[in-house]
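Here is the structure we will look at.
All protein chains but one are shown at their positions in the complex.
And then subunit A:
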Amino acid sequence: MAALLATGLGNRRAFRQVYQMTSTKLFGICLRICGERQTAEDVLQEVYLTIWRRAPSFEPSRGSPVAWLATIARNRALDWRRANNKPPPEPWSEGADTSVSEPVDNALLADRAMIEEEGAARLQGCLEGLDHRPRGAIRAAFLDGLTYSELAKREAVPLATMKSTIRRALLRLRDCLNDDA
């Protein structure tokens, strides 16, 4: 947090620190969405240039720094995939059920507290309440950056089916998240 704020003031040492603390996480995001290493490296460069430029506008009261950085990485990677008309990568190797999250890099553990454990637990709890298929699809939509048609293709179901399945699941998710509030 402090390092990101100092980066916003143009402090290069702080920027290096942000890079050290977060580059494995953000590279993981780029790699998963882009699906190829060389591209992920190029995209990661753009990500950190964007972070350097936008750090002055990071507003700590409005959310966790990790989420802010991760959002930039995810969007840059998706930008690249769309601009180059690339298909999404193969399904990430994950169990048939809820994707087991890989161990998060240790350097990030300190910051993970910032990701609002409570919010994470609530979302996970509500996701668990969904059926297996829509739950996997919602995760894949977010983590792999898949659209409806890409999901339908991957799951080999008609587009309309995929849409209505996910919309029903999102409706339940909305209710669940609200109930807990």
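One rule holds in what follows: a residue touches a chain if its C-beta (ideal position, glycine included) is under 8 Å from a C-beta of that chain, and two chains touch if they have at least 3 such contacts; residues count from 1.
Everything that follows uses one rule, which is that contacts and distances are computed from a predicted model.
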item	value
Chain left out of the displayed complex - its UniProt protein name, from "Anti-sigma-K factor RskA", "Branched-chain amino acid ABC transporter permease", "ATP-binding cassette domain-containing protein" or "Cytochrome o ubiquinol oxidase subunit 1"	"Anti-sigma-K factor RskA"
Touching residue (missing chain; options A:54, A:86, A:133 or A:153)	A:54
Residues belonging to subunit A that touch the chain removed from view	8-10, 12, 15-16, 19, 23-25, 27-29, 31-32, 40-41, 44-45, 48-49, 52-54, 56-59, 61-64, 66-68, 70-72, 74-75, 78-79, 82-83, 99, 101-105, 108, 112, 115-116, 119-120, 123-124, 138-139, 141-143, 145-149, 151, 166-167, 170-171, 173-174, 177
